[in-house]
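Data first, discussion second: the structure below is written as structure tokens.
One chain of protein is taken out of this complex; the other chains stay put.
A and B are the chain letters, set down in written order, and residue numbers restart from 1 in every chain.
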Amino acid sequence: MSNSGEIWVIGEQRRGKLEEVSLELLSKGTALSQGVGVTLSSVLLGDEVEEVARELVFHGAEKVYLLEDARLRYYQSEAYTSLLAGVIKEHKPQIILIGATEIGKELAPKVAAKLGTGLTAHCIDLYVGEVDAAPHLIHVVPGWGGNLVMHIICPQKRPQVVTVKPGVLPKPVRDENKKGKIIRVKPDVRDQDFSRIETVGVVEEPPKGKALESADVVVCGGWGMNALGDFSKVQELADILGGAVAGTRPAMDKGWVDEARMIGQSGKTVSPGLFVSLGASGAMHYTTGFMGSKVVLAVDQNPQAPIFQMADIGVVGDLCEVLPCLIEELKKDRGG
Amino acid sequence: MELEILVCIKQVPHPDHFSEIRLDVSSGRIIREGVPAIINPLDRNALEEGLRVKEKFPGRVTVISMGPPQAQKALEEALAMGADRGILLCDMAFAGADTLATANTLFYAIRKLGKFDLIYCGNETMDSGTAQVGPQLAELLDIPQVSGVQEVTFGDEKILEVKRALEHGYMKVRVKLPALLCVTRDINRPRLPTVQSIMEVAQKEMIIWKAKDIGAPPESIGLKGSPTCAAGVYEHKTGRRREIMQGSIEEKVQRTVARLKELGAI
Partner (left out) sequence: MVSQHSGLTNVAQWGRLYVRNDEAGKALSPIEMVNPGYYILFKNVESCGCLSKGHLQNKLTEVKMDLNLSREHEMLRDMVKEFADNELAPRALELDNKGEFFWEQVKRSGQLGLMGVINSKEYGGTAMGHLARMILIEEISRVYPPLGFFHQTGNLLMYAIETFGSDEQKKKYLPALCKGEKVSALALTEATGGSDPANMQTEATLEGDDYVVNGRKSWISAVDPADFVGFVARTGDKFSAFIVEKGTPGFEVTRREETIGLRSLPVNEFALTNCRLPKENLIGEEGRGLASALTTIATIGRTGAAGVGLGIARGCYEIALKFAKERVLYGKPIAALQAIQFMLTDMNVEIEAAKWLCYSTAWQLDQGKTSRDLAVDIARCKLYAVDVANRCAYKAVDIMGAYGLSPEYRVIGLLRDALELGVAAGSQEVMKITIGATITR
């Protein structure tokens, strides 16, 4: 940690729309930069994305380095990597935050390796703390076994790079009155950056069913749903609550949910207003997927299941009895 | 065209035994010894893809793994699936590596192997799940790389058309060999070894290299070569209310709904 060197959030835009995670990172970025006393900046690559750069300012970026070129319209692996490495080498930020989207998960390690620096993936928190009597940025990641987390630091190499999954950090408030500088950097886009690898198209497929990331209620079924044979009651409960359906890894392996709806360390992270866990015992790599939820309701037949440590409200009982009863009670409550 | 295909694999703890895993507090690494292990599932998809390429064109599949001595078993399983030779990078000097140091170790080993056309990796491991080693290795080797690969089509002149996953949809990427591809589970269904292929394992080459064999400078590998390091393991304070509802099923459910309303959750 030093008091020179900016904190950067790499903004990710697709088709002129900013990824939510970039905004979430700005809230953490603001907290960190104020604490350390340095500038919070953002970097944005794309084509005709000045509007997007302004959004970054409205969400807390004091500066935005804007690199625009027609050839950068879509994510281009080599071009983006070398351009980012270039601006980083020039401006020497000390900390870089990148969203762990499908693209971010590839871009972050390429940039970090190009710069020979440290990268920590999937942080669930970041703050400045003391290690061996010196201030360090602590990268908090889920640990193994029970309720443990690990603290990681990058003591020497700079910049230190961290990624955070979408849905982990809160979104900052948008304020159009916020002022920030948009610095246009003319990107040196070379033919050779496209000779070995080039993105030639993007196809978007809207998700089937209610989107997980934006749902205010998520109903997640686990291995215990075996007792009922299928996921129909999970869907029914989700429908009544106006929520999205999700599953644990065992549920995905069983074919009840797609990989896109799997909650957990290697799957999705959600922070809805209400998270309902049905028949999942509560292993750490599952629970990190919903840690940020406001209220957690857990139902399981085993009173010793670790999930009850991670819940606000716990119901011990046979899913075959509890679920239909819960659905009925909610119908009564809603329908009258 | 005769293709030289490399597949990087990692041995990870068996998911049924995840609860037995302990962290080494000083280095922050998983203590693997004694816990039953498997080939990382996505690495099997990577190997399957490599084997299919070898079957389509003439080629040779080499599997590489950095790990403790027990990782040799994972390489043997890969040979049983059909890989032609296995290389285990095993040395105390490699231990304690973060992803960059791991990528460096693989880099020096691959440099020693010589010319290659295609490298396959699994997109991420089941234990650490960072998805970083593949992209970092490609960067060190200075070759193009794609993550999240769902489908690969071979064009002419060593150019691949790759379908790469996005959250809602996919990207089409054109890549020139030599390249590194990180695959997802969508790409294929890994084959089972057959009795014949199991019995052929004994005839295949298994090489074990240490740091000095691959010429890896000490400051680029292992704990010394890791820019990131662990600074402790802590209990995570969840701050959850942990209220267990009491009574009959009906009573518990009624109390649950009432409490959820009080908390503003519904």
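Just so we're on the same page, a residue touches a chain if its C-beta (ideal position, glycine included) is under 8 Å from a C-beta of that chain, and two chains touch if they have at least 3 such contacts.
Just so it is clear, the model here is predicted, and its values are computed rather than measured.
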Missing chain: touched chains present in the view: A, B
Hidden-chain contact residue, picked from the options B:Glu49, B:Glu76 or B:Glu124: B:Glu76
Residue among B:Met92, B:Met199, B:Ile244 or B:Ala258 touching the omitted chain: B:Met199
Positions on subunit B contacted by the hidden chain, ascending: 76-77, 80, 192-196, 198-199, 201-202
Residues in subunit A touching the chain absent from view: 301-304
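In this text, only the chains that are shown with their structure count from here on.
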Touching residues (chain side subunit B, partner subunit A) in the complex: 18-19, 21-23, 28, 30, 98-100, 103, 124, 126, 129-140, 143-148, 165-176, 179, 182, 185, 226-236, 238, 240-245, 249-250, 252-254, 256-257, 259-261, 263-266
Residues on subunit A engaged by subunit B in the complex (per definition of touch): 74-75, 77-78, 81, 101-103, 105-106, 108-110, 112-114, 116-122, 131, 136, 138-139, 143-145, 147-157, 160, 195-207, 217, 241, 259-260, 265-266, 273-274, 283, 285, 291, 294-297, 303, 308-317, 321-322, 325-326, 329-330, 333
